[in-house]
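One protein chain is absent from this view; the other protein chains keep their places.
This part shows chain A:
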Amino acid sequence: MNEILLTILAGVPITLLLTAGALVVGVLGGIPLVAARQSRAAILRLPARATIELLRGIPPIVWLFIIFFGLGTYVRLDAMSAAAIGLGLISCAYLAEIYRGGLAAIAKGQWEASAALGMPRTATLTRVIGPQVGRVCIPAAASYAIGLLKDTSVAFTIGVTEILYWANDQSRETSDAFWPFVLAAVVYIVMTIPCAWAARALDASLRKRVAR
């Protein structure tokens, strides 16, 4: 039992790395995507909407197969990178939508005050609106991140050596189809619950500093 657990724990760094990688791609990539999505120019807005729908409308596992097996036939791509790219792109779409909700939540007066003060557009976005949107988005982004942490388990299907990979490995090794997976479940829950607590605490402390 101990040995099974230790083997499964070996997958934790990979799971965390994959989650963090995809999240970084999503948090950054979501910004230009929401910018295009909210653009006045249809030439940006429509492709951005299409991209978001496409990324969200196809299951992660299918994306990973397309990238790893499909693109993999043309480009050398290891499983970890393929998973990070796939989950990262999907995260871009989800975070863009979270940002969009955040933008809608910012009081119109913040834009008006910035305009009336004659603040340049970049300063308005980076110093006034952006920081507030960031704060509004924390709860939604945090629950997305927790979902993402769980979703990294699909990377097992393309051979990334994360938690589920080792659980499956141990299941075959020990011919036990129960305990390795239950232990994997415990490992996941031990990681996700504190994340949720932390997000809630962070949100509560930042909530007051946003005008909605």
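Here is the rule we go by: a contact is a pair of C-beta atoms (placed from the backbone, for glycine too) under 8 Å apart; a residue touches a chain by one contact, two chains touch by 3 or more; residues count from 1.
Going forward, contacts and distances are computed from a predicted model.
The complex includes a chain that is not drawn, and of the options "Cytochrome c oxidase subunit 1", "ABC-type polar-amino-acid transporter", "MoxR family ATPase" or "Electron transfer flavoprotein subunit beta" the UniProt name matching it is "ABC-type polar-amino-acid transporter".
Residue in contact with the omitted chain (choice from A:Val24, A:Ala115 or A:Ala201): A:Ala115. Shown as candidates are A:Pro13, A:Pro32 or A:Gly147; the residue that touches the absent chain is A:Pro32. Among A:Leu9, A:Val24, A:Ile58 or A:Leu71, only A:Leu71 touches the chain left out of the display. Chain A residues in contact with the hidden partner, per the touch definition given at the top, are 29, 32-33, 35-36, 38-41, 44, 47-48, 51, 71, 75, 85, 89, 92, 103, 107-121, 123-125, 127-129, 131-132, 135, 208-211.
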